[in-house]
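Below you will find the structure I want to go over with you.
Only one protein chain is missing; all other protein chains are in place.
And then chain A:
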Amino acid sequence: MEFTGDPAGPAAYLDAATASPLHPVAREALLAALADGWADPARLYSAGRRAQQLSDAARAAFAEAFAVRPDEVSFWPSGTAAAQAAVLGGLTGRARQGDTLVHSAIEHSAVLHAAARGRATEVGVDRLGRLDLDAWDRAVSAPGVALASLISASHEVGTIQPVAAAAGYCSEAGVPLFVDAAQTVGRADVPPGWSLLSASAHKWGGPPGVGVLVVRKGVRWISPYPQDDLYRPGQPGSVDLPAVVAAAASLRAVQAEARTESVRLSALVDRIREQVPALVPDVEVVGDPAQRLPHLVTFSCLYVDGEALLHALDRAGFAVSSGSSCTASTLRPSHVLEAMGVLSHGNVRVSLHRGTTEADVDRFLAVLPGLVEAIRKEAGM
């Protein structure tokens, strides 16, 4: 047998910030709801009523999870669809007050694409990825602002944003705030003060294909899409009710585990944050070291092609993602890393979930230095 020097171990999926593996409660609820929740909940027969009961229960569970009223919750085909509905519907609802969207420079690209539809003011972040609150205050106080959009925590570097303070400035200016909470829901509490909020089930261990949008009472929201006969905000047509039921059940389960999981994963992230710069020369760990998501860490390695590193890690059994330009469909570096002014090549984002073990992280730390060294050597460094 050839000795490779790599410690053996099972493959480790470390890209929970893209999609978390399905939570066992979600799987159970999904199978049950597929059997019992396939009918159209709007119909007047017993199968329809059973579906309606499941739908009501799921909606009530989300309302409890977000501490809102059930009729403020709507379901969308993805987190992206929910975020874009929030932005476009929020802008349309306030068309009489203005036409400008204020957003941070580190929003999810879904929000940036929606922003590109009209007028927008971008507010920058510092080197750690924290919103410039003075610039935010000035931007939301300017005339003609219809809506403001702030991600709860950066999906790329994990920095938690000052949502409560940003909401305070919005409130003073009379501007509704949309918070894209995809990375926070199920892991930590979202501060109050927002008017619209979106989340995505597969980020917390629910099934893919479920986005949740909350529009608070009194916030004017007008659908940007042609509507069907139902009057509530929501996607036109039927929702994937079994998936929505599974999303609701799994959110309740992950919220119950959130405190202990957050402590456990945060310690593993701290280990990566400390060990990577000690084991690999010329590495920049990016994002706020303290005000950060519990499960996500990002670093950039000088002189390393991000795509080559992703493939090398994949061969070693690790699934991670990257904000480097060579790994992006746009062939541009991550707008988040650019906004922060940190190194964008050789970028790796590691995000952990309830199935991640200490042994996974130890093996990752054992394998990474050799892979980086080999890529650098090949490049002549």
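We take it that a residue touches a chain if its C-beta (ideal position, glycine included) is under 8 Å from a C-beta of that chain, and two chains touch if they have at least 3 such contacts; residues count from 1.
Everything that follows uses one rule, which is that contacts and distances are computed from a predicted model.
Considering only "Succinate dehydrogenase iron-sulfur subunit", "Sulfurtransferase TusA family protein", "FMNH2-utilizing oxygenase" or "4Fe-4S dicluster domain-containing protein", the record for the omitted chain gives "Sulfurtransferase TusA family protein", by its UniProt protein name. When you scan A:A65, A:V304 or A:L365 for touch with the missing chain, the hit is A:V304.
Remark: the omitted chain is touched by one listed residue; of A:D99, A:D137 or A:D282 this is A:D282.
Screening A:G158, A:P176 or A:P333 against the full complex identifies A:P333 as the residue touching the chain left out. Listed by residue number, the positions of chain A touching the unshown chain are 282, 284, 300, 302-305, 324-326, 331-333, 337-338, 341-346, 379-381.
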